[in-house]
Every structure is written in C-alpha cells, then in structure tokens.
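Okay, structure first, notes after.
With one protein chain held back, the other chains of the complex are shown just where they sit.
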Amino acid sequence: MNHLPVLLVALYLAAALGLPLLGRNKKFPAGLFAVGVAGCGLILAAASAWHVAGTGTYSYFPGGHQAPLGIEITIDWVTVFLHLTINLLAVLVLIYSTADLSRELGGGRAKTWYYSLFFLLLAALNGIVMAFDLFNIFVFTEIGTIAACALVAIRPKRLCVEAAFKYLVLSALGSGMVLLGIGLLYMVTGYLNIGAMAQALPKAFAMYPWNVLVALSLFVIGLGTKAALFPLHVWLPDAHSSAPTPSSAALSGLVIKVYAVAMARIIFQAYGAELFSRIPVPDVILVFSTAGIFAGSVLAIGQTDIKRMLAYSSVAQIGYIFLGFALVTMNGIVGGILHIFCHAVMKSLLFLAAGAIIFKTGIRKIEDLAGMGYRMPLTMAAFSIGALSMVGIPGFSGFISKYYLAFGALAADRPVYVAVILLSSLLNAVYFFPIVVRAFFGHKEKQMTWDRLPWAMTVPMVVLAALTVILGILPGGLVRIAELAAGAWLN
Amino acid sequence: MNSVYNYLPLWATLFPVLATVPLFFVERRSAKIRDVFAQAVTGITLLLVALMYPYVRDHGVIGVSYPGILPPFGISFRADILGFMLALIAAAVWFLATVYSKVYIGHEGGGNRYYPFLLLSLGGCLGVFLTGDFFSLFVFFELMSLASYVLVVHEESDAAIAAGYKYLILTLIGGLALFFGIVIAFEVAGNVDIAPGNLLFAEPNRLSFIAFLAFLVGFGMKMGIFPMHVWLPDAHPVAPSPASALLSGVMLKTGAYGMIRVVYNVYGPELIAAAGWDTILLVLAGITIFLGSAVAIAQTDIKRRLAYSSIGQMGYVLLGIALLTENGLTGTTFHIFSHAMMKSTLFLAAGAIIFKTGTRKIKEMAGIGFKMPVTLGCFTLAALAMIGIPPLNGFISKLILSMGALDAGKPAFVFLLILSSLMNGIYYLPIIISAFFGVKKEERKWSRAFSELKPSMWIPIAVLAASCLVFGLLPINLPLKWAQIAAKALLGAGN
Partner (left out) sequence: MIAKLISNMHFLTAMVLFLIGFHTMLTHSNLIKKVMGMNIMETGIFLFFISVGYVRGGSSPIAVPGAEGYINPLPSALILTGIVVSVSLTAFALALIVKLYNYYGTVDADKIMQLRGGEE
C-alpha cells in the first residue's frame, strides 16, 4: 500500500508515453482511455488516502535509500488532500474533454497528443505535492511548466501560441530563480532534503543570513510567478482564457495551486513557521495577496470576455490562498488549503459551464449572455451555483474557506484582513451577479429550451455543482483533512 | 426535552424549503395544482408553527442542534416565545399572501418561478426566527434575502431589474457586515448561541464596538434604518403586491428581530447603556421615523408611499429596542406584530386596487371607494391603525412605546411619536378622503359588495384588517401578552 502514490505518478507517466504509440491506430478511443487512466488515478489516490487514514502519514524512499542520501517522498495529509483534489478534478475535466476537444482542436491526432500532455501535467502535479526534496520539486515543476504551456499552445489559434510563449518565458524566469534559490540553500546547508534542511537552516541562518534570505525571496518570486501571485500574474489571463476549456479548468483549478503548495511546503517545512515569521516575508506576501485580491477582482469587472473574466478572478482567488498561508495561523492555513479545493471545484465548474456555452452557441461576450438561462438552463444553473460559491454565499463551499480565512485573520490579530475578505466578496458579486441576473431575468424571450449538450459535458458540471453544494453544507471531512494538513505545516 | 416537539422548529423551517422540490415537478403539469399545493404548504407550515405554542408556553424554549453541519458553528433550531411569536406572524401572513397570490400572480404570470421562491423565502424567514445561534440565523438570513430577490424582480421591467440589483448588492453588504460581526463574536466568546444569560461581549472595547457597528449595518440594512434604507423604497414597490406585503410586513422584521437579539442577547442592555451605544440607535431611530414619514408625504405612487411608511415604522421598532426599558421592548415586539398586520393589509389592498384599475397614482384613485368598498374599507381600517387611532392595534403599540420612552426618561420621543402620527395622518387620510369623497355626489354609486374581487383576494385582506381591529379590542390580547413575556425574558437575560 505504501507504493500507491508513487504508482500514481508512474501510471500517468506511462500513460503519457503510451498514448502517442497507441494513438497510431486511428480507431483507438483516446478519450475513453484517458478517462479510464484518470479513473484509475483517482482510485489510487483514494486508496492511498484510505491507507493514510488507517495507518498515518509516512515517508517513502524510492529504492530503499534513506534520506538524506536517498530521495524522500512524503505522504502527509497535504499530499493526500492535493492528490484527491487533483485526480478528482482530472477525471471530471477529462470526461468533459471527450466531448469538447474535437471542436477546439480540430480532427487528426491532436486529441491523442492532448491527452498525452495532460497526463504529463498530472504526473508533474502529483509529483510536486509529494516531493520532499527541493530538486525533485524543481524537476516536477519543470515538467509541469512545459506540459501546461503545451496544453495552451495546442489549440491551433495564434493567440494561444502567443499566450503560451509568454507563459513559457515567465515560467522559465521563475524556474531559474527557484533553481538559483535551491543552489543558495544547498551551498549553506549541504542538503536538498527538506527535512534535513529544516534542521540545518537555523544554524545556517545565523552564519549566512543573506544566502538564506535571498533564497527565500527567490522562492517566493519564482514560485509566485508560476502561481500567478500578483503582480507576477501577467501571463495568466491570456494563457487561461485562450486555452481549450479543459485546459483552462485544469490550469486555473489545479496548476497554480500546486505551485502555491510547493511554495508553502518550502516555507513551512524547510524554513519553518518560526524562521519564516521572524523576517517580514509573510507581511510582504500578505500585501501582495491583498493587492492581488483587489486587482484581480477589479480587472475582472472590466472584462467583456467570459473566460478572461474567469481568468482574472483566478488571480484574485489565488490571493486568498496566499493570504491564508501568510497569516501563519492554524485557521488561516486551513482556510488556504480548503480554498485550494473549493476554488478548484468552483472555478472548474465555471470554466466548464462557460465552455459549454461557447461550445453550444459560440458566445464569449458577457453582454451576449442575456437570456442564456432560458436557452441553456442547466448550464446556467451550474454557473450560478459556481458564482454564488465564489461570492461566498452560505450553503456553498466557497463560504467555508472564506470563514476559515476570516478566523485565521482574527487569530493573527489582523482584523483588517477580515475586511479585505468581505470586501472582495462584494467585488466578486459585482462581476458575477450581473451575469446570473441577466441570464435569468429581464429578457424578453421566455421560451425555455433544454441545453441539449452531450452527456459527457453535462455530467462533470452536475457533479461539480453537487460537490459545491454538498461541501458547502457538510464540509466536516474536508475540514478535518485540511486541519491535519495545516497542523503538519505549523509544527 | 428530547421529545418530537423539539423538532418542530426544524420542521417548520425545512418543510417549505423541501416542498419546493415536489412543487418544481408539480408546477409543470398544471397551474391549478401548483396554486393549491403552495397554499397547502404554507398552511401546513402555519400549522407546524402554531403547534409549537403549548410547548413553548410550558417549557419556554424548544429546539435541537446539529453541530456537524457547517462546523465550527453548527446549525441549531430553537424557539422561545419571541421567536415563536414572530414565526407565527410570518407563517400567517405568508399563508394569506399565498392565497391572495393565486389570482394576482395568475394574472401577472411567471408563477412557476414565483411560488418556489415564495416558499424558499418563507423557509429562510422562519429559519431566522427559529434558530438558536447567530450563525444559523445568518445562513437563513441570506437564504431569505437571495430568494426574495427573485420576488423583487418578478416583473422584470427595467425598473425592477435596477431596483433588484440595488437590493442584491446592499443586501450582500448587509450580509457580509453581519458575518463580520458574527466572526468577531465567535472569536471573542467562543460561541454565538442565542441563549438567556449568554452575553457574548463582556466589555465595551474597540473590537466589540466594531462588531456592534457590523451588526447594526447587517440588520439595519434589512430593517431599512437610515442611512441604509436606500434600497427599500425602490425594491418594495416594484415587487408584485403579495410579495411587497411580505417584504414590508414580515421580512423587514427579521432585521428588527436580529437587532433585538443583538442588543439584549449579545451585548445586554447594561453594556449598551454603559457604553452609550443606545444613543446611536436612538438618533438613527429618530431620523428614520422622521425621514420615513416626511418623504412618504411627497410620494405619488401608492406603493412607494407605503414603502416609505414602512421605513418610518421600522424607526418605531428600533426606537423601542434602543429605549432599553421593558415597556419599550414590549411596545417594539407588539409593534412588529401590528405593523405586520397593518402593512400587509395596506399592500394587499393597494395591490387589489392596482389589479383592478391598473393605476398606481394616488390622484387617479378618486372615488375608488365606491367601486371597491370592501378593499377600501380594509385599507381605511389599516390606515387608521397606522395613524394610531384607538382602539386599533397601532394605537396600543404607540401607547406602550410612549410609556417606554417616559420610563427611559426620554419624553422627546413621545413628541416624535405624536408628530409622526400626525404625518401618518397627512399621507394616509387624503387617500381615504379622495377615495370616498373625491367625486361628485351624483357619481357616488356603491358597487355591489364583494363582487369587486374574487374571494381568494378579498378574504386575506379582510382577515388581516380584522386582526388590526380585533387585537386592539379584545380583552385577552394574546400577542400583547406574548410581547410582555418576551420582553421580561429578554430583560431578565441581561441581569
């Protein structure tokens, strides 16, 4: 049972390599295969979670070489939480993609390539969240970057290629900084393993404070670029809005969060909450995440394209996650971790619903969405649930993470951040509610028609909407996992 | 305590919410079944609420809690005499409004959307009155606010959409402020339960003041207290009349109920008085009373006039809360009841006039009293109660409020009440006078009584109007008794 998480990465890597070969056969059902593989991945992740729940968290050493000489892989609650999130979302997004991709990518073998890249991305994401040494984090990050850029560029439109290039250049800059940071830390501690580094760092900090601090800022900037922490988000709106819809959902829902988790892992587990709080880096992150929350929301209000609006909203939402982490209080981190899941679910839901509207009607302009509630009632209902959750209406999952964040801010004795969270909820309402209102009210035509979407598009939306509501009312289990995960980071 | 009756508050709240699911399937088949179904649901809800009475009377409090839902607060249901009384008012007015809606909405259309949201907002409203902690209250508060948004924009005219947007955003601000207050209270006290003696704040410091302001904005927004009233005169008139009656007659009271709980259960009258925060409330109440009544005079649209009148009346309610005396609190609670009856009558009657004649302008209503004698009779009765003519119920609430103001040593507010009654007279009497005496003698021809409207429309109006009279006259005035018990219990909680 200990091998499950590693098998997960191996499974995706094998699928990524195997798909192009299998796809040579023209009749090969790539979509079905992809859903099947992701389904296996979800089962593996669930089994691993079950195992961890039964026997507790553990470290895994590939090849049996113990740390710090060997490579350490940690299976803690953060890993479990993220694995579940990633693989659950992957299954749903892949189901959706089987119906959507032919329109977005055209015919030919592009679909096979797409799935291959998608699995490469999944392998990287699953790898990043369980890697416990800096260099592995770096390597998986790079795999993820290339795969994510390719998932944007694969759509045969010039905008996508341009957006992907921008994404690639900024990501490469970020990677360079991360690698330099790793080098600086290795120089003063002699370790790459996070656990060993955590023990060596206080002493190293006393001797070479500049190395340690510069490395920290390089990590924050480098991973912050990849996670679209304001003001390093400039690549995100183009990349996430122009990508094919399943990519948008995965990129906004999962990829940026995983980099945030990687950053948090380095900060909390290598540096330790104590060392981290002794220097004003949390304050800096708090300021930037607050700026991101407001800037993302304000920019989203000004958008006319629905996918672009959702992309800008992601900039704001990633701010919440960083805000929670940077509060360095139990509830704040719980809120941040919860928001990773909640935002993954609701933003994917919103992107999929927007994609379904584009799929069916070709409408991307927000102003043309008036009366859409009558043309595509199911899709708009799903969109509305996602929007209400984004605003933080009680009964929807987005509310849960927000109130944990609010508690975190109060526990950190910074009530001003409670106000930030509440104000930004209002800003969310300003750009989400008009869409919902205009879709259902004030339209002359009252003829109600059914969506008539392929079931592969309907099912993921319904599941995600149901998850948003169910977890909004009964978030107990989710909260418990998040609390366990946050506990590991704070100690 | 673990008897089936403890679950009554839960069922009364959830029943209308859950009933929307079968309603959703029923309404596609036939409009007739839909109407009957909605009436049956509200009727059963009223029954469920009424069933609580013997147990609330004997035990004081009934309820259950579910800490597992939405941790760390949990959801809990609880009914004491105050909550029960308001829930009963809400359920009763809702039932009558639903009966009234049959013809009104049947004429306007869009019933398939109207009824589910009518039931949802009933569930939310009952939830506010029947929960045992502020967090659950907040959840149901939001449910009610969002569901009633659909009622506000029902007509989908440009004005309705604009008013609805204003309503939505301001309600949201109120909800967020309320949430802010609750989070602070939870952080300070470790719980947000509504229970006697469970005061959440112990001292008037900066944090508790911020929380107080947050609560004031949150509940004041719903009550339509100056300066948070701006959405009310837009939103209430554009809604269909039965919904206006509910918005003005009942839903405003959720804010008042919240304020009562905040002042008497969260802070306690001693803390409020010691910190001097009652002055804030008194000043706001004074401005609200004066502003609501004064602006109402200038309105030409009958529903807008009624909406502004509601603002003034909610000022009375806030005044009673802020006086911190037993009579003040009794008066407030009784006025919540009276105003629910009077304002629902007025809105339903105004709706009937609009339904029949198609005009909303007051000056076009001359002589209407002869065409619609029953409606205008009820309207007159309720309007007189509003002005405070004895022996109607509005007089009693004003009398007790005045006594409360004297108890508190603030006779100025007695003058304000009288002034406002005068202003009420200025804006209500002309409607009545022109309705009955606005035309030449030869044109005054009585139409045959009761044929003016279908019974399902005039009976609810008549019942509500009669209650204005009955609860002013009756020797055993049950609502007044409940109000007194509730006031005693709330003040006892502070000691």
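A and B are the chain letters, set down in written order, and residue numbers restart from 1 in every chain.
Throughout what follows, a contact is a pair of C-beta atoms (placed from the backbone, for glycine too) under 8 Å apart; a residue touches a chain by one contact, two chains touch by 3 or more.
Just so you know, these numbers come straight off a predicted model, no measurement behind them.
Note that the undisplayed chain, when the full complex is considered, contacts A.
Of the candidate positions A:Val139, A:Leu426 or A:Ile473, contact with the hidden chain is made by A:Val139.
Touching the chain that is not shown, out of A:Gly183, A:Pro202 or A:Gly302: A:Gly183 (per the contact rule at the top). Interface note: of A:Ile73, A:Leu168, A:Ile267 or A:Leu453, the residue touching the hidden chain in the full complex is A:Leu168. Touching residues on chain A toward the chain that is not drawn are 135, 139, 142, 145-146, 149-150, 153, 158-159, 161-162, 164-165, 168-169, 172-173, 175-176, 179-180, 183, 186-187, 192, 241, 304-305, 308, 364.
Assume only the chains that are shown with their structure count from here on.
The mean-CA centres of chain A and chain B are about 45 angstrom from one another, to the nearest whole unit. Partner chain B is touched in their complex by these residues of chain A: 388, 391, 393-395, 400, 403, 406-407, 410-411, 415, 418-419, 422-423, 425-426, 429-430, 433-434, 437, 441-443, 473-476, 479. Of all residues in chain B, those touching chain A in their complex are 68-71, 138-139, 142-143, 146, 153, 156, 158, 160-161, 164-165, 168-169, 172-173, 176-177, 179-180, 183-184, 186-187, 207, 210.
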